[in-house]
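Once you've had a glance at the structure underneath, I'll fire off some questions.
As you look at this complex, bear in mind that one protein chain is not there, while each of the others sits in place.
We call the chains A and B, going by the order they appear; numbering starts again at 1 in every chain.
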Amino acid sequence: MSPNIPAIIVRDLVKTYEVPERDPGLLAAIRSLFRRRVRAIHAVSGVSFTIQPGEVVGFLGPNGAGKTTTLKMLTGLLHPTSGEALVFGYVPARREPDFLRRITLVMGNRNQLQWDLPALDSFELIRAIYRLPPAEFRATRDELIELLDVGDLVRKPVRNLSLGERMKMEIIGALLHRPQALFLDEPTLGLDVTMQRRIRAFVAEYNRRTGATVLLTSHYMADVEALCRRVIVIHHGRVLFDGPLSELVEQFAAYRKLIVTLAESGADLNAFGEVLAQDGLRYTLRVPKAMAPAVTARLLAEAPVADLMVEEPPIDDVIEQVFAVSNPL
Amino acid sequence: MDLARIVATFARIGILNELQYRANFFFQLLESAIGLATALIGLSLVFRHTTALAGWTPAELLVVMGIYGVMSGIVQALIQPNMLRLAQDVLEGKLDYALTKPVDAQLLISIREWQVWRFTNAVVGLFVIGWALLWMQASVRLDQLITFGIALLCGVIALYSFWLILATTSFWVIQIESLINLFEGLFAAGRWPVSIYPSWLRVLLTFLVPVAFAVTVPAEALTNRLTGPTLALAAGVALGLFVIARLFFRWGLSRYSGASA
Partner (left out) sequence: MLQLFDFYRAAMKQAILVQFQYRAANYFYMIGMIAEPIIYLAVWSVVAATQGGAVAGYDAGAFAAYYIVWTLVRNMNIVFTPYGWEQRIRSGELSGVLLRPLHPLHYDIAFFAGWKVVVIVLWLPIAAVLAWLFQPTLAPTWLEIAVFAVAIWGAFLIRMMFLWLLGLISFWTTRVAAIYELFFAFELFLSGRIAPLALFPDWVQTLADWLPFRWTFGFPIEALIGQLSLAGLLGGLAMQAFWIGLGLGLVTLVWRSALRRYTAVGG
């Protein structure tokens, strides 16, 4: 595939659900059989972006922002109400077998493994479903087993595995056909920190080795920070931001944190900004972003400063900020 | 009485909860109607080929069918939902919630679920019995009614105890679907009087799995067949089964507490 042709193109994608509505009570239930009242829910209202082959993009937004709806439209599980989605030139909603063979969707709760059998047996079935040549299948399988470091676990019945181990098996199962696009919906949800880190490292390595395009949603900013240079933020079904993660922080962080260590006690730092914490002579101040340079200069001039650091707020706070600012009431 | 108060409280909560889903009543009514039609067609098919079945006339068999309906209504509304919940709780390890209450565990697990709409089958069954009695132009004496009531009560106790024994097996083997399947399969034998079965099966259906017996005895009371010894036997079977079920449940429970500790 030529690197100039985008892997994913999304133009003005819209998804509107019609939800039946009825009043409580028996009479209303019977009436609704004949005349249905519906309410339109705008899950996605005009989303556009393009993703190049090999990119790893974080897809961020609060619950109900339209992330999962968009992922489902990109994988052919949902028909867009209007607009266009193209993945490797395929229209996902047509669900052509050739398209399905090139993508994968990993969802936290998905269960493609036989509960009572070792994962190896389930992998064998996946081989048959995707019509993988045996030699190629074995090579991919063993590579994934090694990458995720699951070793002999593939020989244990799935029901005897821990949640994290099972998730690893699900991921192997989802990648056996070497998809060129990975849609990961909360892949680390409910896993402990070590396991989250392991899966993160794996996704990065998989992307490096195969050049696959990755679009990932996660509640854990650590996932996004570790994996994605680019993020797309959506809220209320619209794209709020699309660009490098660093720029997001730059654009939306309304505050800076100043960490000041004084040489002697006695100064009142409340005059410079909001004191968030004090530990002996070490103060943490919060000041509006625009005023940070001025406050810093004043501090150095007027207070007995021994040390001063300017910190950007943690990404979680920034994201919270993004959604708070843009909440149209 | 404390016991009655607890049962009444659970019943009230359960019924209030079910009343929220009033539309279910109509669907249940529809299902009951289909069930009744099926039973009647089955009966008419048999009597296309014969005038009496092991000494039972069509109208008398209708009585059996009506009592079967009454029993299955009670089973589906009260017994089966509670027993399935027991099995489910054991499966999911949630029985501890019930066991930590200061009430007899067996009582508590037996009264938690009330699927009141399921009583529709019982009401339909009563109508069928009434219809059959009119057809036979039978005049039912008071003493017959009393023995009928006693026999019915014995039957319900026997069915409850049998279900409890089945559900208690879930402490060892967990197979909820098989439990329903097994109970319903055996209980269906009660659609017909036990006297039609080969003798070895009749013994089985009276003593080992007295599900058919539970339906036949009340029917005998209404059709002038019931003898004193049979009624005594029914009471004995109900009592014996209840004791066995209680002991078995306790044994299972002690195993459960031991295993989860």
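To be clear about the criterion, a residue touches a chain if its C-beta (ideal position, glycine included) is under 8 Å from a C-beta of that chain, and two chains touch if they have at least 3 such contacts.
In this text the structure is predicted, and so the values were computed from the model without any measurement.
Asks: For the full complex, which residue in A:45, A:104, A:140 or A:213 touches the chain that was left out?
Replies: Answer from the full complex: A:104 touches the omitted chain.
Asks: Could you tell which one of A:67, A:127, A:141 or A:200 touches the chain left off the display?
Replies: Of the candidates A:67, A:127, A:141 or A:200, A:127 is in touch with the missing chain.
Asks: Can you tell me which of B:13, B:30 or B:232 touches the chain that was removed from the display?
Replies: Considering the complete complex, B:30 is the one touching the chain left out.
Asks: Just the residue numbers, please: which parts of subunit B touch the chain that's not shown?
Replies: Here the touching residues of subunit B are 27, 30-31, 34-35, 37-38, 41-42, 45-46, 48-50, 52-54, 173, 175, 177-178, 181-186, 188-189, 191-192, 196-198, 201.
Asks: For the chain that got dropped from the picture, name the residues of subunit A it touches.
Replies: With respect to the unshown chain, the touching residues of subunit A are 17-18, 69, 72, 75-79, 93, 95, 97-98, 100-101, 103-105, 107, 109-112, 114, 116-117, 121-122, 124-125, 127-131.
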